[in-house]
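Yeah, one chain of the complex is gone here, protein chain that is, but the others are all in their spots.
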Amino acid sequence: MCRWIAYRGETTALEHYVTEPSHSLISQSIHALESTASVNGDGFGLGWYGTHPEPGLYRELRPAWSDENLRYLCRHLQSHLFFAHVRAATGTPVTRPNCHPFACGRWMFMHNGFVGGWNRLRRQVEALIPDKLYPSRIGTTDSEALFLAIMGAGMNDPVAATAQTLARLAALVGQTEPADRLRFTAALSNGQDLYAFRYAVNDRANTLYYREEANNIVVVSEPLDSEPGTWLSVPENHVLIAAAGERARILPLLYRQREAAE
Amino acid sequence: MCRWIAYRGETTALEHYVTEPSHSLISQSIHALESTASVNGDGFGLGWYGTHPEPGLYRELRPAWSDENLRYLCRHLQSHLFFAHVRAATGTPVTRPNCHPFACGRWMFMHNGFVGGWNRLRRQVEALIPDKLYPSRIGTTDSEALFLAIMGAGMNDPVAATAQTLARLAALVGQTEPADRLRFTAALSNGQDLYAFRYAVNDRANTLYYREEANNIVVVSEPLDSEPGTWLSVPENHVLIAAAGERARILPLLYRQREAAE
Amino acid sequence: MCRWIAYRGETTALEHYVTEPSHSLISQSIHALESTASVNGDGFGLGWYGTHPEPGLYRELRPAWSDENLRYLCRHLQSHLFFAHVRAATGTPVTRPNCHPFACGRWMFMHNGFVGGWNRLRRQVEALIPDKLYPSRIGTTDSEALFLAIMGAGMNDPVAATAQTLARLAALVGQTEPADRLRFTAALSNGQDLYAFRYAVNDRANTLYYREEANNIVVVSEPLDSEPGTWLSVPENHVLIAAAGERARILPLLYRQREAAE
Partner (left out) sequence: MCRWIAYRGETTALEHYVTEPSHSLISQSIHALESTASVNGDGFGLGWYGTHPEPGLYRELRPAWSDENLRYLCRHLQSHLFFAHVRAATGTPVTRPNCHPFACGRWMFMHNGFVGGWNRLRRQVEALIPDKLYPSRIGTTDSEALFLAIMGAGMNDPVAATAQTLARLAALVGQTEPADRLRFTAALSNGQDLYAFRYAVNDRANTLYYREEANNIVVVSEPLDSEPGTWLSVPENHVLIAAAGERARILPLLYRQREAAE
């Protein structure tokens, strides 16, 4: 059960969102509130877009709270679209390649959730990754496999690709009796548009909030400060779409999923 | 505010004390109970005596809970006298040399506590380390400096050396108005005898418990299981002496300290 | 192109073979002689058998030459059968799970070599791992995949299982024009018997030497000292079998492989 934050808006230093708020992601790494895992100390990562079309990544297996580099980078890196993630591992090793975000070409992804019965389903999920993307699987997490499966589903319509992949996942976790659970609360971006998903099968979905001010939107696992009225919850099984230069829209994901599955 | 465990007795695999108990040191690393810092994720260490007169050390800056090596070592290492420590840093960096235990020749030391006003007092504490031991200062913690100061005070009588050093520390932290605090709950050994100290100046001392069964004694920051009746508390400002082959004795440290200071 | 050492014989401290010799594995980590990669600084590992039926592992992503823990462990760990390995990565990330040796139940394995065209062949090699062993794939190297494929081929006859797996590999690398290369110089053990393989397809095999004295045998990538007359080379495409309590035998592997393939 990880914690993350995604930002799209005016170019800003990452520190204003990652390290400075009263309940910043860094403070969530050692003491999260709305999570079953209160400690998220199994590595962390930053991903950001700048002038280069592909995102930059800084991922490290130490806890975020004691990483000196992270504080320097959050002060010095400026971006119009960035992700930050603190990890609570659910079985796979604590390595840099298993830390979020993941990048593939222009795309970047991070995840809070899990595929239940991963040991049983891993091969079938990995089989969703097309051959040409399989060399991009440099870690061993369920999250990275989901990302590459989504990438392989065709990124012309990223929401449809995600919905289609989730429909396949829903079928996989439903094979057993009792059924396995799936939780998928994730962010996806191409450097222009930001997509955030809140979804679950056979389980409650992990929390997801956002705050929109002028052209800036922040999407988070849990609020960064105690002004709760300003944070809106994304409903379960919905997707938030914050396209470049547009206000965020919240759409039902189940509908899209059903549509995709047909 | 760290957590630690010290063992002296029959040769045994470390896992029986470090990883297996219901509230083992590993579980304390992610969720300590009797501590102001409930997470002790700033590195950890093992120290143990075998056939070689000098102890072995395994220290690592990752959290103990996610370290695969630690589980293998606790299963395979057997020792009649060992230390294990999980760290919650109080200002100095998270590096291996700043992890406990510390070793110097045949001696080994670990600590839970702090020297208040360390930035102001550091030079004066380091000045207590004799020149010939100063090359052994490979880290930057207050704990390592205290250890080397004790080592320099003459180890023919390790309790007197510790009491003398603590008397000097008490004088240093008392220089200011308001006075600084000192907390010192530490274990010391030469591979035969085990000493455990619980002491504080201008503050409450950190907790210290022990359990003695036949020839085995375990000394801990907090009980390893929920059989609380079997755990005895070491009183504040006392030292526990578990000499080789003898029952543990609890002696007042203040008396020895006063004596040493005169 | 990695470097490794395997020992089977009288119980001894690892330091006599890993850290002390004039051209020890540690010195090979920073300056190997008979290797295309003179620096083997992409992590290292120890694996050893003790009283527990499963081996212990210590793997770390730092270079071996600067790891303080490694020196302590080599001094304090004693074993009748151990492996040590320094890594020069050939494309997969520098993580602990990608460091050798690998363990699976009672078995332990390490490797010097590579599967050419890994990005193309990875899926087919991973498909050789049976479902029940796939959860044991915690890293992403070709070496670990080969180990689990061998394990899956049935360990009643480990040489036959290895030969069978190599025959399958030989078929895979031979699919393309020009053919890919395969180098496989590996050690395998169950805690009693030691097997060392030297094999290649479409390429020269990596070097492999051994020295046998009384009941002790050491198998190495390159000699540990400059007494070259005492080191014997294992011929290409042969296997060295040092069964518990027996003298080493050298057998042709191609013959066994052909046999296995039939």
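When the chains are written out, they are named A, B and C in that same order, and each has its own residue count from 1.
Everything that follows uses one rule, which is that a residue touches a chain if its C-beta (ideal position, glycine included) is under 8 Å from a C-beta of that chain, and two chains touch if they have at least 3 such contacts.
A quick note: this is a predicted structure, and the numbers were derived from the prediction, not measured.
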Full-complex touch with the removed chain, picking from A:Leu57, A:Leu133, A:Ala179 or A:Ile241, is A:Leu57
Of B:Arg96, B:His111, B:Arg183 or B:Arg198, the residue that touches the missing chain is B:Arg96
The one of A:Ile5, A:Ala64, A:Leu77 or A:Val94 in touch with the missing chain is A:Leu77
Of C:Ile30, C:Ile138 or C:Ala179, the residue touching the omitted chain is C:Ile30
Residues on subunit A facing the left-out chain by the touch rule are 48, 50-52, 56-60, 68-69, 72-73, 75-78, 96
Subunit B residues touching the chain left out here are 92-93, 95-97, 119, 122-123, 131, 134-135, 137-140
Absent-chain interface residues of subunit C come out as 30-31, 39, 41-42, 61-63, 65-66, 68, 89, 93-94
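Note that only the chains that are shown with their structure count from here on.
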Chain-centre distance (mean CA atoms) for subunit A and subunit B, in whole Å, is 41
Going by residue number, subunit A touches two or more other chains at 93
